[in-house]
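Here the complex is missing one protein chain, while the rest keep their positions.
Which chain is which? They are A and B, in the order written, and residues in each are numbered from 1.
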Amino acid sequence: MNDYSVNIESLSFAYDKRAVLKNIHLKARRGQVIAIMGSSGCGKTTLLKIISGALRPTEGAVHVEGVDVGRLDQAGIYALRRRLGMLFQFGALFTDMTVYDNVAFPMREHTDLPEDMIRDLVLLKLQAVGLRGAQHLTPAELSGGMARRVALARSIALDPKLMLYDEPFAGLDPIALGVIGDLIRRLTDTLGLTSLVVTHDVQESLKIVDYVYFISEGVIVAQGTPDEIRASTLPYVHQFVHGEADGPMAFHYPAPAYDLDLGVQHA
Amino acid sequence: MGVSTRFFFLLLLHSGTCFRRPQLILREIFSSGVLSLIIILVSGLFVGMVLGMQGYETLQTYGSEEALGVLVSLSLVRELGPVVAALLFASRAGSAITAEIGLMKATEQLAAMEMMAVDPLARVVAPRFWGGVISMPLLAAMFSAMGIFGGYLVGVVLIGVDEGSFWSQMQAAVDIREDILNGVIKSTVFGIAVTVIALFEGYDAPPTAEGVSRATTRTVVTSSLAILMLDFVLTAFMFRGV
Partner (left out) sequence: MERTTIDLWVGVFVAMGIAALLFLALKVGNIGGFEAGSVYTTHANFDNIGGLKAKAPVKSAGVLVGRVTEIRFDNDSYQAEAILSLSSQ
């Protein structure tokens, strides 16, 4: 009856009076990978914070896993978050713990499982991201891509229903990029999750996602399947997908006319 | 000030978890107490030795060298022990706490914890608070004991003040409740002040490298000032004039 993991209806959000998100409609069907794209500062991260309950919508309703996030109290939000996983931009691993302890952390905090069962589960999760051999390393000894994979293992530790990814591709080399993209798709399919990927990496995400939303200045300007997006003739989408310097998103920050600024007199 | 008071009460409110898991507090006693041990013991020894020398110089002019034990022990137990140990604690453990929490915030570790439905106040902040509050009086006592030993080394072993009068005059003059207990109360209050300031500065730091380094400096400055002001207030309260 409810086949949407995330269902956002006419959501608006403003910091003080500055509107960040305007009238957003977004649906994420269970088992899909959804990308939310847009240039930096367009409100993507804010959207993730609203979905995870860190911020409350100013207007509109946000349903996550069937619950209205905006109406939850702190305990309700914490209960919901146990069913969410989130991958932070740079992994956000706990630097004072080993890889193993990082992955075990959510289990130790939220379950009373005996230590040997935790061990089995941790190794299972690490195996899924291919880093079982790195369990005794500390986060400082990991490369950026490995840290991200460990963080991924940690965020699926409690078998979430919905995974949120905040810029999972930022700052990775092409190989690590492919590995992470592949993992997102594979974990979504094998664990039956829904994945919401916030990113500005068009090429990589178009390879793995089922549906794309484009946000610009707080408004959804385009949406569609990867094929529709690639074929799109909308100027903004075209600029974004092909990485052109100038277009609807202007290269120049709004300024008075150049010659006026330089004080050049027109004869 | 108002915000940090609110922070203090929130922290007390969230202390339940860490009392159910003493392992968390033990860890923090290790990082704020055990790791400050060397600096406290060595400084205590030297402060005591200097007191022994300077005190002897002064007392000698009045012909009352036997009172050296009294001078060394009272100044350490009442004032120097709690205050200097707290100042050292602020710069050794306080700055470390601020830097650690500031970095955890800057690298989104605290946000990640919240996303895992784990309250950072209960899991990260409260154990550090109790670790600091438990460590501080113990460190101050060790500082004073080490200092008295240093005064003994210089006064009795090196200069040759009579050993018997050094200890017996000390015992006659130092009162367990008015001097030693008050010293313990002082150091506990300083411990609360330093850790709350350090935790608050870290928790409140802007999540950038610059913000964290500034917060660390502020911790040392603010908590040093707080220690000295609180010391005046507490001494005024404890002062009897009898």
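Quick note on the criterion: a contact is a pair of C-beta atoms (placed from the backbone, for glycine too) under 8 Å apart; a residue touches a chain by one contact, two chains touch by 3 or more.
The shown structure was predicted, so the numbers you read here are calculated from the model rather than taken from an experiment.
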item: Omitted chain - touching chains that are shown; value: B
item: Omitted-chain contact residue, chosen from B:Pro137, B:Gly150 or B:Gly191; value: B:Pro137
item: Candidates B:Ile148, B:Val161, B:Ile197 or B:Val212 - the one touching the absent chain; value: B:Ile148
item: Touching residues on chain B - with respect to the absent chain; value: 23, 26-27, 29-30, 33-34, 37, 73, 77, 135, 137-139, 141-142, 144-146, 148, 167, 170-172, 174-176, 179-180, 183-184, 242
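We adopt the following convention: only the chains that are shown with their structure count from here on.
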item: Approximate Å spacing (C-alpha centroids) for the pair chain A, chain B; value: 44
item: Footprint of chain B on chain A - complex, ascending; value: 52, 54, 78-79, 81-82, 84, 86, 88-90, 92-96, 105-106, 109-110, 151, 155, 158
item: Of all residues in chain B, those that touch chain A in their complex; value: 100, 103-104, 107-109, 111-112, 114-119, 123
